[in-house]
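Note that one protein chain is taken out, while the other chains of the complex remain in position.
Now for subunit A:
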């Protein structure tokens, strides 16, 4: 079991660390590798690093073996108290969603009822029937021969063994059922107990059954959640009450390297809270058709109202008729935009409202949504392009490593840079969903400044990575990339700190109530 909080250098994490020291590892790395850069303001971040950050939560990673051990230990405790077998204690705990205290308390007064509910038979008189009774007909396959094994629970509904096995296999393998597998008889509520199941089915099905039980155990406990990464068998233990997820974004990092939200199971979506994410995703799904239509179609010039078609990628539009220059996204005059496209990171409510008033009101609100949506989507897309670029570059680096005196460690800076870039883009992406719902007040200016700083830093690093690599200049490039990587990481931290603190302090006002 490893305890940890995510720190900025999670991109260090991969399969090669020992689970017990992954937090320490993180700290060490950041001090040695990134600590000495003299970037302004970065020194503050280093000091801050010692404390837990506002956007971090406590959690631990539990491998499957620990999950199984926890069940056994709870069961052996209960079996001691109630005087039942380990297996029976396990079944009892399952039917009480692993709430030991409640089980023991209720069992004292209503033991028989509770045993029945859990499908447990304590006495020998009611153990399963294994022989075919006289005049037997299996009501599943209609076989009426008197030979061959059969199976029936204490309810007396007997079926032939092959049918029972097929039935249980169907329930477990096809339907993923493990908690309440009932007697095959129509309307019979007798639960097939674990012992009977294990006797009746193949070992592979028993393994699947056990896996389902482990799944159900984790699902039963509020403080546990499986890591959603494919093929990962770890669970995360996070003791925060779920009610706090309105104001905390519980991002966790599994030992497998996957970072995700403990609250909802989606990939890391800081700084947006789970409720906001849900609402945004629903909006995106609902609006995608209309949005596609609108974005594919024309607009009217803010001045002369003649129809303008967007045909290039640039947002700088010039009306063919009156030569009015404006921004395609916010419809505001281009003169206010400076020279860089990312200056339109805010949907200036004042300077462009007049221009947009000429458009239909509904269109304006859709455009507002599109503004944020396009940026949201753009970072996802760009992160993919960054990855593609990295794959290409990686080959080149490998070659360099073979032909020059650079060591493996020394060529790792590109991987780190791309990893930081990706996580920054993911953060940026969610800042746009966050901003979409954010009501403007005097606190939001700082947020938008931070967002823009991160955006500029991200694009600068991205651009740097696109530069062709020349062998003579590799040391220089490496230093530049390292510096920019540190800087981008620190900008991300600023955004996350500010938004997380704001959420905790109730500083943000949102248009909508996403706290359910």
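Simple rule for what comes next: contacts are C-beta pairs under 8 Å (C-beta built on N, C-alpha and C of every residue); 3 or more make two chains touch, one makes a residue touch a chain; residues count from 1.
Convention: contacts and distances are computed from a predicted model.
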{"item": "Undepicted complex member, UniProt protein name, chosen from \"BPL/LPL catalytic domain-containing protein\", \"Tubulin tyrosine ligase-like family, member 1\", \"Ubiquitin-conjugating enzyme E2 W\" or \"Auxin-induced protein\"", "value": "\"Ubiquitin-conjugating enzyme E2 W\""}
{"item": "Options A:187, A:230, A:468 or A:506, residue touching the unrepresented chain", "value": "A:187"}
{"item": "Hidden partner chain, touching residue among A:139, A:155 or A:216", "value": "A:139"}
{"item": "Contact residue for the chain not shown (choose from A:87, A:170 or A:374)", "value": "A:170"}
{"item": "On subunit A, residues whose C-beta touches the chain left out of the figure", "value": "139-143, 162-163, 166-167, 170, 174, 184-188"}
